[in-house]
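Every protein chain except one is present and positioned as in the full complex.
And now, subunit A:
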């Protein structure tokens, strides 16, 4: 039995009238954007009362500069940022009129402003070991995420949200930049703190002896910035460590790093790499060679190695000048090498592990890891990225201060005095460009371009932000769940990155990806997939591991069967493979049941990789870091919900349906088979009945439907918004429809659909609309468009305001019909092309001017918004006019069902001529049966059945996929319902021709299907031209709909006319209707360029027709001049050729 779906109309109305101040109606919606909001909140609060920005400041550390007094280095000025503060958006202090000082998002939205809070930094400095001076600096206004902990709507519930002109279920997660809703999109990045084995042909380009083998790790610091380290295998058996610093690549022998990390001996390194596997001669040979070849450097102690490193990297690293080479070397190890680890011994162990793994890869003992698989991927969260950009900008600022001071010192500028606090202030004043982080962040959000010196360990520089379009609610929602592979991969020729891999099960939706260029790169998270945003407390995990029999990391293990145990990329110990499995199982039990007082949080991932014959490198890898994708499944042992990550899932037994549980093997079961689908894919009714591409199409078309973009329409200023006036709740709806509150945002209407070939106008996916249905409001929609008039644009900087809105006495009568005395349009007035939009008076001329309405369609003035300045003073200079364009469905408009079955309306058929059933029902829509056989959208048939019985019984129908099976079919379930209502079991009905009244030879499939009206409308697309603008070089018609241009009659079209032999038509198209021109030709020399008109004044010899005398310049006579018709472009060609010294001569015949 399917669950009972309900409309809950009265309940919804009650909640709508009295919004709650305690809870949300659809909490599920709030959870969907959690990755965005929580990652932003982490900037200020990442647990333990520190934020990511605090951690970033710690990582940046102090900078130092010297004044070079008394010959040496002189005084040392150390400076650093002590604290960074971001306040909630508030009015500027200059503003004196308001009582409440908070700014709410709606103001930014309506005023087309940026929703931003003030950022301040505490710049601290000291001279030598003197007292610390702290000064607070303004870092500009930084855009703030809506509903984050820096938004004034934080924690607000519907009642308050409605009070502040938001949607009642507003979930935020986006920024407002110049009134546009912008969103940092989720990106896929390599999984952090995990060593992956790679085979890349491009590795060999690094230099001679470089092979295509390597291991890489993307290490993440506490502040969520990352640094990638790669170990290359050289064909001579050695290995090199590669890293990038400030976009520059560096290659260092691994042995140098190993020896610099700790005080070690060749013996220790040998033992660690061998791990007791002395029989492995492949390994012994190479380790030996590596140790031997390093002797050529002549570096024996740790200090020597550090000093060597420090010497080479001193300039690059930009450390204080008084650092010794050893300190610089240590700094490199701290800042670049395996930065997720603090302890050098841990770094040493992990580097050994990387070397071991690369040798295993070369020896063929393990397979390369697939970086395109979600197993080795995690999510780059918007908030974290935002934080790392802020971090970099702060560091840039500090570096700029340092550079400025050292420049002053170098140039011996007077007034350089470290003891004088005013000098520091002066330096800062010169660097306001670097200091205004707010402007940089606004630029980042507005353009999506990353301006960075370090590249932030990312592969792209653009495309980080998207506009959260409110075309309809589906589209808006999908923006928050979309996840991109990175624009670097979009240019890749290979399609491997686009493949849907089994590892993506449950994390990325297999259905919801667009067709075409971004296919497979732009994915959507499945609706149950969560992204971890908070750090987990795993401090007690090592103790539990030791308790379960994992040996300590200090002891190199013995025997082949030993595997490594890692916690967030730190080697915790070793144990046998069998033990590792037991440990993993035990840990999972503890994790789900909460044993050991929750020492193992639920969101910890326990990736046990068993020993295999040439498979993935074995081990027990435990992850607790943020940005991982996790999803809930049922743990069969105790029936509780377990969270499963994309790494561990690969080696787990998760059953889907009940009958797939294999006793003893399956440990988990899916909560629901629909968990793997995204929200939009879940909203396709009976999608399990459809051919899969059709569900993909629906995911796209659902986002293009004219629907209800928002309920707070009055407070929105979007550039363009589509709205369906007669939206309905679908009768047939999946369970998630209500869970996500889709009833608040209707996206279509229930239509009676007959599948019949009736009028001949329903061929090729055309559909016929019942004229009466249309007249009763079926599919009636409208478009809101914004027009902004800013008189400030006319104003020259520094001049007083010279333009004022208003209608002077000189205004003609026609303007007064549309505009009020204040120069603004009257609400409800209809504007045609060329009508005045608003009027203003120019003080210099004293005359009234107007802004014209330029649209081709009639528009109605819906709202006029007067936009003030930030300080709330000054004269009105900017207005926002919302125009409404009505769009009643017309022939050529596009409609679609929810099964990827789109079509255009080809006729509005009179109701009396429509076929009708015995009960007098006439279809709203007729579609052709040919739409089905090749597309196999059986889901649409089932929806039709379900919709019909739902309408007959007055009930909502549940359409969750995977509810029915072979033993309990949907056709029977709804068939019985139809039978009970007195209808045919299969949904057929005898129908009669509306024209003759005769019964059709066959019965017709008729039912109720939810139809969407798509935003593609002929009114936006039709292109027609008779005469019009021409290109002034070729005299051919211009192209482009906007410019009233024509559609190109191209060479293929020409070919087909040639093939038909229709020469007159050819001439008509290509000459008469294009660039027909008359020109003179000299029949003697055949030139069309040499004929010149001798001026009538000089010869005084004009012919009777008023034509001027024309003569050929080369033949020096007018005798052979004749007039012919030519395409103008040919004359152009002739002149162009003449420029190149090529003569074109025409042989003319009368």
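By definition in this document, a contact is a pair of C-beta atoms (placed from the backbone, for glycine too) under 8 Å apart; a residue touches a chain by one contact, two chains touch by 3 or more; residues count from 1.
Going forward, contacts and distances are computed from a predicted model.
Missing chain, UniProt protein name: "DNA-directed RNA polymerase II subunit RPB3", from among "Autophagy-related protein", "Replication factor C subunit 2", "DNA-directed RNA polymerase II subunit RPB3" or "GTP-binding protein YPT7". Considering A:986, A:1025 or A:1069, the position touching the chain not shown turns out to be A:986 (whole complex).
Considering the whole complex, the residue from A:502, A:594 or A:910 that touches the absent chain is A:910.
Touch with the chain omitted from the figure is made, among A:1002, A:1058 or A:1133, by A:1002. In the full complex, the hidden chain is touched by subunit A at residues 17-18, 714, 725, 771-773, 775-777, 780, 782, 828, 860, 862, 884, 886, 910-912, 916, 918-922, 979, 982-986, 988, 990, 992, 994, 996-1003.
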